[in-house]
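Written out below as structure tokens is the structure these notes cover.
Every protein chain but one is kept in place in this view of the complex.
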Amino acid sequence: MQWNRKDLLELYDLSAEEIELILDTAAEFKKVSQRRVKKVPALRGKTVVNFFVEPSTRTRVSFELAEQRLSADIINVQTQASSLLKGESLLDTIKNIEALRVDLVVMRHSAPGAQAFIARHLNCGIINAGDGAHGHPTQALLDIFTIREKLGAVKGLNVTIIGDILHSRVARSNLWGLLKLGANVTLAGPSTLVPREFESVGVKVCHNLEDAVADADVVNMLRIQHERQTIGFFPSTGEYSRFYGLKAETLKKMKPSVLVMHPGPINRDVELDSDVADGDKSVILEQVTNGLAVRMAVLYLVAGCVKK
Amino acid sequence: MKNLLLKNARIIDPGRGLDTIGDLGVADGKIVDPGKVSDPQTIDLSGKVLSRGFIDLHVHLRQPGNTNAETVKTGCMAAAAGGFTSIVAMPNTNPAADTAGAIELLRSTAARDGVVHVLPCGCMTNGGKGEEMAAIGSLKSAGVVALSDDGRCVQDHALMRHIVEYAKYFDLPILDHCEDVALAAAGVMHEGKWSVLLGMKGISGASEELMIARNVILARQIRWKIHMQHVSVKESVELLRDARQKGIMVSGEATPHHLTLTDECVTHFATTYILNPPLRSEEDRQALLDAVADGTITVIATDHAPHTRTAKLVEFDHAPFGIIGLETAFPLCYSELVKSGRMSLPSLISRMTQGPAEVLGIKDYTLDEGNAADLVVIDPEATYAIDASRFCSKARNTPFDGREVSGRIEMTIVDGKIVYAR
Partner (left out) sequence: MHKLLIGAEEIPEIIRAVAQKIVDAGFAGDCVLVGIQQDGVPLSEKIADAIAGIAGERPLLAKLDISMYRDDIGKMRRLPLIRETEIPFDINDRELILVDDVLSSGRTIRAALDAITDYGRPALIRLAVLIDRGNPEYPIRADFVGRRIELPADRRVAVRFAPDDAPGVYDEPWIERHPETKE
């Protein structure tokens, strides 16, 4: 197995072997963060630009720390799609950045496929840190890493993702990654937010929370965005919570070994009861820790394929 | 201008039910008896098809406002290269063609620069904004042949009703872009399996279906012509078929790209595939092909929408809608519909001549003697790859570059003058 990609755009591009390679590499990088000296010189002399065309704190901090621990030089660019529309095009902006001899661009954008579009025109490597509702591959990789670390193999596990699947890049990337590794995926949530079309790729679509979690080895609770309510996808966060929030009493009926995950940030007592979020089934903070290792692995692998 | 004697052609004239090998004469810009042409230039058209020139009900010429993408001159040249001798210029230029002055400017520009007939279309509402009725009477006086807010759709049903009633008196057909804005939900592709899997904002088929239903109701109530532009979903076809069977004055057009491509094309985010209406599902595409073949859809129109390379070199969500179509329309339709055995060549020619002529109320759009010598010569045997680098259009935003097709436009004649020869 060898890594051959200068870009990480979406998990559906990758083979199961490539995903496993990232996870194996991440396991070694996780050890780095457990050492006295938490830094390695692997990307010394390389320059990474974190180009975020959509506000982000968690993902950017995680990437930034991963880059620092790999000894890369870092530039952060935070902008808005609206200002890009008025002035220089996205492609010109990134080409200008590339002209500064940058090796990697970690990019978040509100438009699906923006990174794929940029990657076609650039020599430097592109890592997708989220593109609209299309994908968020490093989030899915860290989720899968956490599952693998806690439960061993992913193959054959029942993984249920609950929430606003329609607008969720986290759900989509998880879906592709989990399917490649042989998990059984169930998508659950209100019928307005979990379209039946997902069934076409061999996943279960379910609108009843208790049914969706009954056999689950893992439940991944997505953050519900308050703004969806205003455009009529569901009546209120209160009603959402009543039907789709994960509560302590539901948890009692689930497998004792179940993992409760959440990509964060949590709306406490909306999609996840505080008791559940802080309880012994929750691996939410471990996901954050693993995110660092996974991003180090991705940066390392991708950097190795960027042509000088 | 020399008189022409076009010999040994397969003459196809659906308006008169004619499909025969023969000769055709052209003198003083008119079709004449081939036996009575004096001192003609003789052109042997053995193995070629000769028809009345195509009419495209749906062309964006971009002048004024976006002449980097297209001009009246280059758009007309592209039309000629595609076998079109008349094109209806959509009014969503910048500024929009919502006044008599704008129409007069277009007509004078076309008279100076255009090699084919440019038939102006006026806005239904001021600025095409869907708020206040445009000066339809004045537009008619300035020479518009139809009304359209293409690119947008009047959402206010009462206003639309008044427009149709008012237009009827001025004998102007309505060409409507059928889209319910709320259901379209600022989407960028067809709402279906692929939009769901890709996480892209979808444009529901219902958004078109709803407005087609609205227009069928208004056409029935007012007894006036509403033509549905770029019909894209199966359910729209069914509404149209049902309404036409009841004698309601509605018609529909299909674009070559909706007949050949589906939403699966979007999976690589190439901005050539961002269209409105979007490329739909394979099921929709099959329904459209059937509708064109069975005559539910009587018009092939290109929705020729030129954009600069720069404008398309952006994120998918931010790219402007549309592709160019004038120079690829016939070979695409011929390959998809005739070569495949779905319909006859005379029927396809009818969708590109008779069908649009009827929408515009043009009588006797045939090769009858005395009619304008607007003609197209087709080589039905030619098989080749589309080469966008040789297009006459200024724009290159086509997904069909390199596509293998059959049927080639050999020559286009407007008012007896050869305006395009391969």
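Order of writing sets the chain letters: A and B. Residues in each chain are counted from 1.
We take it that a residue touches a chain if its C-beta (ideal position, glycine included) is under 8 Å from a C-beta of that chain, and two chains touch if they have at least 3 such contacts.
As the structure is a prediction and not an experimental result, all values here were calculated from the model.
K.L.:
Where does the absent chain touch, in terms of which shown chains it meets?
P.N.:
A
K.L.:
One chain isn't shown here. Among A:Val32, A:Leu151 or A:Val201, which residue touches it?
P.N.:
A:Val32
K.L.:
Hey, which chain A residues sit against the chain that's not shown?
P.N.:
Spelled out for chain A, the touching residues are 1-4, 21, 24-25, 28-29, 31-32, 35-37, 39-46, 70, 297, 300-301, 303-305, 308.
Basically, only the chains that are shown with their structure count from here on.
K.L.:
Please tell me the distance, in whole Å, between the geometric centres of chain A and chain B computed from their C-alpha atoms.
P.N.:
45
K.L.:
Report the residues of chain B in contact with chain A in the complex, numbered from low to high.
P.N.:
For this pair, the touching residues of chain B are 192-193, 196-200, 268-269, 271, 310, 313-318.
K.L.:
Provide the residue numbers of chain A that touch chain B in the complex, in ascending order.
P.N.:
That would be residues 81, 85, 89-91, 109-114, 116-117, 132-135, 166-169, 172, 195, 197-198, 200-201 of chain A.
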